[in-house]
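Structure below; questions to follow.
Yeah, one chain of the complex is gone here, protein chain that is, but the others are all in their spots.
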Amino acid sequence: MSLSQWVPLVVLFTLATLFALFSVTIAPYIGPRRYNKAKLEAYECGIEPTPTPPGGSRFPVKFYLTAMLFIIFDIEIVFLYPWAVAFDSLGMFGFVEMLLFIVTVFVAYTYVWRRGGLDWD
Amino acid sequence: MNDIQLPAIDYAALLPMLIVFGAACVGILVEAFAPRGWRFVIQVSLTIGGLVAGLVAIIVNRDLEITTIGGAVTVDGPGLFLQGAIIILGIVSLGLIAERRLERGGPFVAEAAHAANSDGDKRQEREPGATEVFPLTLFAIAGMMLFCVSGDLLTMFVALEVFSLPLYLLCGLARRRRLISQEAALKYFLLGAFASAFFLYGVALLYGYAGTVSLTGIREGVLQSEQSGILLAAGLALLAIGLLFKAAAVPFHVWTPDVYQGAPTPVTALMAACTKAAAFGGLLRVFNVAFETTAWDWQPVLATVAILTMVVGSILAVAQTDIKRLLAYSSVANAGYLLVGVVSLNGAVGSSLFYLIAYGFSVLGAFAMVTLVRDSEGEATHLSRWAGLGKGSPLFSALFTFLMLGFAGIPLTSGFTSKFALFSSAWDSDQSVLVIVGVLSSVVLAFPYLKVVVLLWLNPPGEETPTVSVPSMLTRAVIFAGVAVTFVLGVAPSFLLDIVADAGPFLAK
């Protein structure tokens, strides 16, 4: 394998790095500076940010729980997409396997639900 | 779109794992729906039932030799033996996990996430422990079973995670000394994740080299691939690091003492017996199937690791003052002996399998006895507290002495027969240097065991000698199993050696 076929990749990475450096460096100099309260706040999905003292501090472990639950179902969806695309060729076999997969995820879901993992307080 | 070939699935070959995984899922539903008071009884029966059913399925499968689900699973003699070993050791360690007489509410807390010494944490001291430990144990055992029969590296990685994650959790559930328990869990998790990354990176490099992740495919790729050998060597090294971490080989052993000490003792027992078996099952399979033909490249490196592991493990065991840390370092040294078996390749597969069973039972017995020595603070694991126990509790001390002598490799214990079988087959495979180091380090290792024996019998009792609690039938059964197997395998090991011999080599087609 010759190295020459990697050249475009190297070029791409170099350009990307340069562009990132350039835009970060240049922004404070050429951008307008008109501050207001909203601009100075941390951006949290457009809702009111959770107040934390400066320098960060503890915040409830419930956030992590929610995040983990989100990821589990997110991954489930990721698996569903390719199955949907190849549904025809996978046929009945794929359908049953996917049902089994969803059932196992639901086992975990019912556990979380029954044991109060979905209650905020 | 019609070019997808559906893989053939041999459900019989998968049955043992399906049973255990299924039981674990049912266990979670039990947690969700069964009333609190009933959970413990249901979980214990479900777990034991699931494991026994899995064992029966393995016994039915005993002559099976097949590669199924598109090469993801290879069921063969050694694989089935390892699965059986893991299930049996798992059933025995379940006796410790389910013990509820030594400590009110069992050895686990209900919620691991409470900060140590917080109000919530103090409140749960009086509550019964989590029954989730049973499905978690089942998941871990099922993951280990899959790990031993993985036919490709990705399945192996998934299995690795499946058995690791429950163990991380279980480590943090100790009822007493919450802080070091949580610390152990976190350390094990962080370092485990670190090691998994190495494993995965190794898989990627090997895929780049051979164009496949299946073990047999890599074996063939070694002969045919046109890729640079660097990919193979680097991939092999990174893969090995991930596996050696689980096996607790030096220099990847650093987590072992802290985690063994901090984890609840029943979980430590489970890790020392079952995880060891699974990790070495994986190592043996990977090196015997995928890399046998490149043995010249990796044998010297792995041999060095084996020597380091034996020497460092045994010497550091000498300096320990806590019985759980002592057993942890002894488990590191034993990992070194088992690595000698891995380096010796096919010649020593049988004796390595035998060693895993022999060591597993002895170590289960030893940890079971550690759970008995208690004072008001829980288990008293500092060695100075064990001084003079022989006076008040002669039976306990005699049994523990027997196990220690077994570890030290005195004849008429399984420690002797297993080391003898392992070392002689290694010598037969031209690994004489490793055998010499092994024998020498086992002499060093005899010293800490002897130290414990001397403490038990010969030292005067300290100010506050802890008492030896009387456990329920469960822990008694575990101790009996540990001592009896150590003795039986020391006197008449041939029946098990026959089974091991019948298991044959790993399936490399």
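Order as written gives the chain letters A and B; numbering starts at 1 within each chain.
Methods note: contacts are C-beta pairs under 8 Å (C-beta built on N, C-alpha and C of every residue); 3 or more make two chains touch, one makes a residue touch a chain.
Criterion: contacts and distances are computed from a predicted model.
Student: Report the protein name recorded by UniProt for the chain absent from the figure; options are "2-oxoisovalerate dehydrogenase E1 component beta subunit", "NADH-quinone oxidoreductase subunit L", "Ubiquinol-cytochrome c reductase iron-sulfur subunit" or "Putative ABC transport system ATP-binding protein".
Tutor: "NADH-quinone oxidoreductase subunit L"
Student: Check the whole complex and report which displayed chains the hidden chain contacts.
Tutor: The omitted chain makes contact with B across the full complex.
Student: Quick one: say which of B:Ile315, B:Val468, B:Val488 or B:Ala508 touches the chain that got left out.
Tutor: Of the candidates B:Ile315, B:Val468, B:Val488 or B:Ala508, B:Ile315 is in touch with the missing chain.
Student: Of B:Phe40, B:Tyr168 or B:Phe252, which sits in contact with the chain we cannot see?
Tutor: Checking each option in B:Phe40, B:Tyr168 or B:Phe252, the one touching the absent chain turns out to be B:Phe252.
Student: In the whole complex, not just what's shown, which of B:Arg39, B:Lys187, B:Arg285 or B:Arg374 touches the removed chain?
Tutor: B:Lys187
Student: Specify the residue from the set B:Gly27, B:Gly151 or B:Pro493 that touches the hidden chain.
Tutor: Of all options in B:Gly27, B:Gly151 or B:Pro493, contact with the hidden chain holds for B:Pro493.
Student: From the list B:Gly27, B:Pro107 or B:Gly347, pick the residue that touches the absent chain.
Tutor: Among B:Gly27, B:Pro107 or B:Gly347, only B:Gly347 touches the chain that is not shown.
Student: Among the options B:Leu18, B:Ile42, B:Ala204 or B:Val301, which residue touches the chain absent from this view?
Tutor: With B:Leu18, B:Ile42, B:Ala204 or B:Val301 as choices, the missing chain is touched by B:Val301.
Student: By the contact definition given up top, give the residues of chain B that touch the hidden chain.
Tutor: These residues of chain B touch the chain that is not shown: 183, 186-187, 190-191, 194-195, 198, 229-230, 232-234, 236-238, 240-241, 245, 250-252, 254-255, 258, 297-298, 300-301, 304-305, 312, 315-316, 318-319, 347, 350-351, 354, 394, 398, 405, 410-412, 416-417, 420-421, 423-425, 427-428, 432, 435-436, 439-440, 443-444, 446-447, 450, 454, 457-460, 492-494, 497-498, 500-501.
To be clear about the criterion, only the chains that are shown with their structure count from here on.
Student: Quick one: report the Å distance separating chain A from chain B, using the average Cα coordinate of each chain.
Tutor: Going by mean C-alpha positions, chain A sits 35 Å from chain B.
Student: Mind listing the chain A positions that touch chain B in their complex?
Tutor: So the residues of chain A in touch with chain B come to 61, 86, 88-90, 93, 104, 107-108, 110-111, 113-115.
Student: What residues of chain B sit close enough to touch chain A in their complex?
Tutor: On the chain B side, the touching residues are 1-4, 6, 25, 28-29, 31-33, 113.
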